[in-house]
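Of the protein chains in this complex, all but one are displayed in their positions.
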Amino acid sequence: MLSFAIHRFASLILTLLIATVVVFLVLEVLPGDPAEVMLGINAQEDTLAALREELGLNRPALIRYFDWLVGMLSGDFGKSYTYSVPVSELIGERMWVSLPLALIALSLSTLIAIPLGVIAASKRNSPRDVGIVGLTQVGIAVPNFWFAMMLVFVFAVSLRWFPSGGFPGWDEGIGKSLNALVLPAIALALPQAAILTRIMRSSLIDVLHEDYMRTARAKGLPVYVTLWRHGVRNALIPVLTIMGLQFSFLIAGTIIIENVFYLPGLGRLIFQAITQRDLIVVKSVIVLLVAAVITVNLLVDLAYAVVDPRLRRR
Amino acid sequence: MKKPLLSIRDFHLDIGSAPIIKGISLDLHPGEIFGLVGESGSGKSLTAFSAMKLLPHAASPRGEIVFDGQNVLDLDDKQMCGLRGRQMGMVFQEPMTALNPVKTIGNQVSEGIRWHLGIDAQNADKRMRKLLGMVGLPAERFSPGRYPHELSGGQRQRVVIAMAIALKPRLLIADEPTTALDVTIQAQILTLLKDIVKKQKMALLLISHDLAVVADMADRIGIMRDGAIVETGSTARLFETMKHPYSLNLREASTHVPVRKTKPVLSAQSKVPPLLSVQNLVCEYKLQRKKLFAARPVVKAVNSVSFNIYPGQSLGLVGESGCGKSTLARALLALEPPSDGHVDFMGQPLTHARPDDLIKIRRDLQVVFQDPFGSFNPRRRARWLVGEPLGLLGKEISKAEKQDRIVDVLDAVGLSHNDLDKFPHEFSGGQRQRLAIARALVTGPKLVVADEAVSALDVSIRAQILDLLVALREKLGISYLFISHDLSVVRAITDEVMVMNAGKIVEQGPTGDVFDHPKHPYTRLLVSAAPNLQQALKRRRKKERQT
Partner (left out) sequence: MSLIKARLSAVKDLAGRSLHSMSFVIGGTIFALVGLMAFVSFFWTPYPVDVLDIPAKLQSPSAAHWLGTDHFGRDILSMIMVGAQNSIAVAIVAVGIGLFIGVPLGLAAAVRRGMADEFLMRFNDLVFAFPALLSAVMITAIFGPGAVNAIIAIGIFNIPVFARVARGAALSLMTREFILAARVAGKSRTRITVEHILPNIANLLIVQGTIQFSLGILAEAGLSYVGLGAQPPDPSWGRMLFDAQTMIGLAPHIALFPGMAIIISVLGLNLLGDGLRDLLDPKLQRRS
């Protein structure tokens, strides 16, 4: 188990390193002159030169890469060109919107999906099952940002139960801030929940056909007891995989949803940075998000071993 | 006469609109073992599941299954749950899948105890340990905290048995309890079952496809075919008075020995050079790393094996699962390179042969695999599939000749040219195995490796395929390397036999000699463990005379 964890951790570091190389190549080497990208083609030659000097673009790419890497390891993500503040400060600020939003959405979708999946699978082809499957079919097809707009229209514009956008900041009170996150979290969670429900359902249906379910019945356990004691845990294994893969969609979703609700999170930051061509911010935020995806996938792999003893020996 | 514990009366079972069981009746008395024998699709397993009322959703049962005075078909699930595990226990066919992989064996054994008796964890734990000890898994050596994947197939089956007998049920149902196990393990499990049934005075309903196993175990036998019991009676007498053509056929097929016209080819007397010569062959494979920086552990699946096959000879290779016989076969077919040693075929080196030479060698060296379902690409027609090895001949023969060959070879294995354009799924299991033989023969090989070629077939089909293999050998003069775990099959078809255990050939010689007078302890163990219908019947007759 320990060697499995170490092995996975090593491959995480490797993937992460390659990811930083890719980001660096695309954003600093591919465009030729990042300074020109940041200032536009009509920039004066002397302002360009000044920016090159400021960013150290005159040095070889390899050295710049290592500087950047070492800097990030010590928490120094460089200084935003447009905001003139350290990027780490910007990220630290914005993360307290994005992270809670993603976590609330993730918990919400799991809490909805697993019971629904179990209910559907346990009575296959019953009206209840057909209803749930139909709902998930639609849920998957709904773009989360459109759903968010509809939520805004109904619950913010018409009913005025929730704010239609913006974020007061955690200093203004937890209740108020959470209130601002309710609609975004729902908009993110429901399409996710639809996918997870389907996976949970089909996974459990597969498990129900397993021989050990019949063994449990032969012991004299009623259907529902075998379902919960023997079925659900085994069915969770493939669900975990999908949750890991879904996390990257969740991040993408968070970025988009922040734009619908004007939430000052990482997603807004990244779009403001693009419009202002602030490559330094773009670079750092992307690496951060990529690291988050990779780390979550590692956690999912380790969670496997907890659920499935067959993997512990590796 | 005592009242029967289980009495099935005119029981029918339909699945959807298809009748599966068509009116069977049988009685099972306390302390008695009833053996239900039949080939696949006879409905014997569904009979077992019906007794526990563990039926597929679309099943509609009719008739009576009276257990201890009440018709289980009238009981609701709650009442059945009170009977299952408590009054009736069940042992399943597949020990590998019958246990929940994410729960410890101790937990799974004590679960039923706690559920039915409502006792606390500590007491249940005590009983669980005692039970595991009873089935040969004492807690000192086999911690109840283990997970199923940490046990072998035989050990898992012991756990399943422990679960089934946990509450001393009065009826035990065993559905092919040893089919998935090796013969030596099978013998142990059968002995264990017999002991438990005797000690606890249970009634046992034993389902099996194997006449020898049933004759050895059961007091009475029912022979089942197509959802009906065609003949039934006490074991020894039934075999003497058997009348129904199906029973007679089944009995014949179980001990079938194809008639051979030619004399066996023995290595010692052979004057020609061997067709295939294997010297000190070693096949290793690496396991997954256990520790991070340790070297990957190496397993010698085949450990310094040497033997010859002579022209026209049929050589058997027997051994239990994991002994290395399939790895050996793959090395001989140049599918996997050996780690050491070499193989010569018709005087040419086969190991490390150049691709061109390998093509020439493969014309003369073909293979028939075990699985009649997996050995054909489901998307191709018989014509293409059988003709596939003809590519080895390149342009030496014309397209028309190739077509002629395909037709001829189909004819030789007992299929017709009408079958040419069928897909694999349109053939039965036996026909598919004929098709596999046709494919192996189409290039006119000198040696055919048959890797468990009849193991997946029902006995009556198996007898036919064995006849075919013998007939083809006499007609075409080909040699066989016949790999099997089944001693009776190897005995029926080979001249000489090699016994393999843990990667080594432990004994080798003329088939009759080896099996009748085994010298190596492992061979002796194997021979004594193999179910033998004649001997089982002899014991039975003695017993029935005594009572």
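Each chain gets a letter, A and B, in the order it is written, and its residues are counted from 1.
Throughout what follows, a contact is a pair of C-beta atoms (placed from the backbone, for glycine too) under 8 Å apart; a residue touches a chain by one contact, two chains touch by 3 or more.
No experiment lies behind these values; they were computed from the predicted model shown.
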Missing chain: touched chains present in the view: A, B
Touch with the omitted chain, as defined above, among A:99, A:119 or A:252: A:252
From A:11, A:47, A:107 or A:126, residue that would touch the chain that is not displayed: A:11
Absent-chain contact - pick from A:30, A:70 or A:85: A:30
Residues from subunit B at the interface with the omitted partner, ascending: 15-16, 18, 20, 40-41, 45-46, 49, 56-58, 92-94, 175-176, 330, 333, 335, 358-359, 362, 365-367, 369-371, 373-379, 388-389, 391-392, 423-425, 436, 439
Subunit A, residues in touch with the chain not shown (by the definition above): 11, 14-15, 18-19, 22-23, 26-27, 30-31, 37, 125, 137-138, 140-146, 149-150, 152-153, 157, 209, 211, 245, 248-249, 251-252, 255-256, 259-260, 270-271, 273-274, 277, 279, 282, 286, 289-290, 293-294, 297
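Assume only the chains that are shown with their structure count from here on.
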Cα-centroid distance, subunit A relative to subunit B, in whole angstrom: 50
List of subunit A residues in touch with subunit B within their complex: 3, 6-7, 210-212, 214-223, 225, 229-230, 233-234, 307-310, 314
Of all residues in subunit B, those that touch subunit A in their complex: 52, 54, 77-78, 81-86, 89-90, 92, 94, 97-103, 108, 111-112, 115-116, 147, 149, 160, 163-164, 166, 288-292
